[in-house]
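Presented below is the structure to which this report refers.
One protein chain is absent from this view; the other protein chains keep their places.
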Amino acid sequence: MINASLKELAAALASKQISSVELTQLFLDRIVRLNPEINAYVTLDSDKSLAQAAAADALIAQGKAGPLTGIPVAQKDIFCAKGWRTTCGSKMLANFTAPYDAHIISQFDAAGAVNLGKTNMDEFAMGSSNETSFFGKVQNPWDRARVPGGSSGGSAAAVAARMAPAATGTDTGGSIRQPASLCGLSGLKPTYGVCSRYGMIAFASSLDQAGPMAKSAEDLALMMNVMAGFDSRDSTSLQREKEDYTRDLAKPLAGLRIGLPKEYFAEGLDAGVAKVVEEAIAQYRKLGAETVEISLPNTQLSIPVYYVLAPAEASSNLSRYDGVRYGHRAAEYTDLMDMYCKTRAEGFGAEVKRRIMVGTYVLSAGYYDAYYLKAQQLRRLIAQDFEQAFRQCDVIMGPAAPGTAFKAGEKTDDPVAMYLEDLYTIAVNLAGLPGMSVPAGFANGLPVGLQVIGNYFDEARMLNVGHAYQQVTDWHTRMPEGI
Amino acid sequence: MQWEVVIGLETHVQLQTKTKIFCGASTAFGAEPNTQADAVSIALPGVLPVLNREAVQCAIRFALAIDAEIGRRSVFARKNYFYPDLPKGYQISQYELPVVGKGKLTIQVGDAEKTINITRAHLEEDAGKSLHGDFHGMTGIDLNRAGTPLLEIVTEPDMRSAAEAVAYAKKLHELVMWVGICDGNMQEGSFRCDVNVSVRPKGSDKLGTRREIKNLNSFRFMQQAIEYETRWQIETLEDGGTIHQATVLFDPDTGETRAMRSKEEANDYRYFPDPDLLPLVISEADIEAVKARMPELPEDMKNRFEQEYGLPAYDATTITSSRGMADYFVAAVAEFGGEAKLVANWVMGSVAAKLNEEGKDIAASPVSPMQLAGLLKRIADNTISGKIAKDVFAAMWVGEGDADSIIEQKGLKQVSDSGAIEVIVDEVLAANAAMVAEYKAGKEKAFNGLVGQCMKASKGKANPAQVNEILKNKLAG
Partner (left out) sequence: MSLTTDDVKRIAHLARIEVTEDEAQATLTKLSGILGLIEQMQAVDTTGIEPMSHSQDVTQRLREDAVTETNQRELFQSIAPAVENGLYLVPKVIE
C-alpha cells in the first residue's frame, strides 16, 4: 500500500479494501516511526487528519468520491492552513497558527483529500538543502548523511520515505525539481500563474509557484487537477479554462522533438549525472522522439539575475515580520526601533538575513539601476532564449541538478556554491515556464532526475512525456532501503 | 531683502469607495478598532492584493476634471519603510508611472485668476492609525484605515502665498466632492494636505530648501502653518542660518511648526514595481464609460449659467463654487420660473449668510430650494415686498413653515388696495405738515421721508409703488 500510486489508492478506497481512516493511520504510524530521524514533518495533528479521513470515508460511502478523496497528502509548511501551525521553517512563525486557508489547501479540502501534516522546508523557502530550517535539517532517505535538496526537502523526503503518498511543494528557483531529483521523485513546477499563490507565504512573488511532488507523472497529473485553477484573490492567477492534466498521459511520443541545450551538458555537470541523463534521452529516442541540439546562451546569467531579483522581492515580502501583529517578538527591547531590530535578528536565520540584506542593498538608492533594473532586462533575454528554443523543439531536456545529493554541511559555509545547485532550474522560474523532474536512474547509488521543460501551459504534454517514460522504466517505483 | 515664498501641495484624497483599495474590507469611518482590519489589511503571511475597480474609476474622474493626461499603462510600486501602522512594511503606491499625469486647476485670489499646474496624481493605500493614549506607555495601533484608497495629488511649486495655497486647497476640495470621488470630510481625514514651503530672494529663479508641513486637515491651520513657517524660514535666513530639508508638524495650540523626530534619518524607500500586481491598463472605452457618467464640471456650468440665465460672471462663479450651491440654485430656479438673478441674489445673500453664520452645509439648509422659490414667487407677484420677504425668510429658517403660511399667519400680505392706501397717505400728510411744506419748498428729500412714514404706518405692508404714486398725486393736487 505504501508504494501504491494515487490511482491504486483511490481504487482501494472505492472498493473498501481500506478506509481513508486506516490509510491515514497507516501513514501516521510510519511518520511516528521514521520522522524522528528523517525530520520531514514539522507539524502533525493526527486528530485533524483523522477527522478529515472520516469525513472522506463518509463521502466515499455516499458515492461522492473524487480521484483524491480520502488520500492523505503532505503539505509544505509554506501553505497557510486554518488551525494548523504554519511556520515556513522559521522561528519567526514558530508560534503562528494560520487563521485562514491558502487557496491550495482549500482545493485539497474540496477534493476530500486528507492533510497528513506540514512538511519541513528551508526557512522561507530560501535554500537548496533544507539545512536553513529552524526546525533542523532533513535527512535524505536514500542516504541519511545527505541532504534531500530544498527548499521543499521535507515534502521530498516524506514521499521518498513513503511517509506520504504525495506532497505539495513550491518552486521559486528549483525548490520542487531539485529535491525531487535528489530524492528520486517526480515533481512539477507549473507555468507561473497556474496555481494560486493566495495563502502561500511569499518568498519572491514574481517567481514563486506551487506544484505537486509524487512518485509518478500520473500522480502529478491527478494532483495538478486539484491544485491548478483560477483564483480571483491572486492578481497574477491566470484566467484559463479548467484542464484535465491526465488527458494526454497515454499519447504516443512519436515525432516529439526534444531540445537539448548544450549549456546544460557543459562544465559543472557531474559525469555520473550526465551519463544517467543521456541514457534517459536515449530511451526517449527509442520511444520515437527526435532530439535536436539547442542553445540557451544566457543560462550562466540566470544565477546572478535570480540572486538580485529574488532577494529584492524577498527583502520587501519579509518586512511584514515585525513583531507587531503575529509571530515572534523579542522578549526585551528598549524602544520601537530596538524591538524591530531584535525581533528580526532573533526571528530570522542567517541565510534569510543574508538574502534580506542583499535585496535591501540592490534596491537602495543609487544601486537600483545597476542591479535591479539590469537584472530585469537580463530576465527578458533569458526568457527570449526559451522563446527561440521552442521554435525548434516541443520540450527541453537536461539534468535537474548538477549533481546528486550532497553531504549535509558540505555547502553551508559557502552560499555561492549552494546557489550553483540551481543552475539548471532557475532560468525556468525567471521565464515563468513549467518544469518537471522525473527519476531517471542512479549515480553513485543516489537518485538522478531528468528535467523536462515545457512551453507555457504545456503541462499536460510534459506529464505525457514523463508518463510514457515511466511506462518503460521503473526508476519511479524504487524505494530507499531501511524505511 | 525682499523674500518670496514658494509653495507646492501634496494632497491625500480618500476615495469614496465601499471597500479598501486592495481587498473587500469596509472603509466605513468610525468602526471599533481593527474590526475592519481583515487578513489583507493586517498583512497576514500569504495574502495578496487585488485592485478595486471603483478606485481606478475615481482616478479617471479626477483626471477628466482637471483635464489631465490619463496614464494608459500605470504601475504599482512598493515604498518600503518600517512603521507600526504600515502592516506590510511597505506601502503600495505608484512611482514612475502614475495613473494621472499633468493637469491644471484655476484658482481665484481676490480678483485675479491663477492657474496651478498639477504634476501628477497617483493611487495608493492609506496607513493605519497610531493612538498615543494611555496604554502603559505603549502606542495602540488601529488598522481599520490601512488600505483605504487614496489619490495623492501633487502640484508644481506654483503658489506664492498662503492665500494662494488655501485657495487652491479649497478649490481642489470642492472639485473632488463635485465629481463625487471624496466626501471631503476634513475632520475624519478624508482630505489631508502636505505643504512644501521654501523661501528665496525675490527675483531669484532658484528654489530654496523646502520643509514639508505634514497632515494639515483644516484650511485655517494651513493658512496659519504656512504663515508661521514662512516667517520662521525668513528669520532663520536673515539671522544667517540655513534651512535643512525636514518634515514638520503644525501645532494648532501654539500656532508653530516643529520638525518630526521620527523622520530625522534620511529615508531610502527602495521603490520597485510590486510583483503581486500587474500593470494597470486603461482603455479609451474605460475613459468613455467614466465620461458618460461625469457630472457637468464647475467651469462648464459657470459658462452655461452666464448664457442660459444671464447671470453676471461673478454670480456664476460664486454659485458654481460648490456643487451643493449649484444644485440648490438650479432647483430653486426651476421651481421659481422667474428671474434667475433674483434667485442668485438670495442664494448668495440671505441663504449663504445664514449657512455661514450657523456653519451649515447647503445640503443641510433648513430652507429648501422649493421653499425659497415659494418665497420668491410672492415677491414677484407683489404679495410681499423684498423687505418683508427677509422677515418671512427668517421665519422659514427657524421652521415656522413655508412662505405662504407665514405670510397668511402673520398677516404680512402687501396692501395694494388703493382706497386703504389713500386713507394712510391722508393721515400721514395731515400729521406731517412740516415735511409737506419742506417738499413744496423744493426739498426732494422730504418726499422720501413721507414714503417712509406711510410704510411705517402700514407696518411695511403697503405696496411701495402704489404709495409713491398716490403720494405724488396728492402732493401735486
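For reference, chains read A and B in written order, and residue numbers begin at 1 within each chain.
Quick note on the criterion: a contact is a pair of C-beta atoms (placed from the backbone, for glycine too) under 8 Å apart; a residue touches a chain by one contact, two chains touch by 3 or more.
Here the structure is a predicted model, which is why all the values come from computation and not from measurement.
Of the chains on view, those touched by the hidden chain across the whole complex are A, B. Residue-wise, the contact with the chain that is not shown comes from A:T360, picked out of A:T24, A:T246, A:T360 or A:S437. Here the missing chain is touched by one residue of A:L44, A:L336 or A:M479, and it is A:L336.
Residue B:S26 is the one among B:S26, B:N117 or B:T236 that touches the chain missing from this view.
When the whole complex is considered, the residue among B:G8, B:G46, B:P84 or B:G208 that touches the unshown chain is B:P84.
Chain A residues in contact with the hidden partner, per the touch definition given at the top, are 95-97, 99, 192-193, 206, 232, 235-236, 238-239, 300-301, 303-305, 307-308, 315, 319, 322-327, 329, 333, 335-342, 344-345, 348, 353-354, 356-358, 360-362, 364, 370-371, 373-381, 383, 414-416, 419, 430-433, 456.
Touching residues on chain B toward the chain that is not drawn are 17-19, 23-26, 32-39, 42, 44, 50-56, 75-76, 82-84, 130-132, 135, 137-143, 249, 260-262, 268, 270, 273, 275, 277-281.
Rule of thumb we're sticking to: only the chains that are shown with their structure count from here on.
Contact residues on chain B toward chain A in their complex (touch as defined above): 39, 42-51, 78, 80, 82, 84, 87-90, 141, 268, 270-272, 275-278. Those residues of chain A that touch chain B in the complex are listed here as 79-80, 86, 88, 93, 96, 98-100, 102, 197-202, 204-206, 232-236, 312-313, 315-316, 318-322, 324-326, 336, 340, 360, 363-365, 368, 372.
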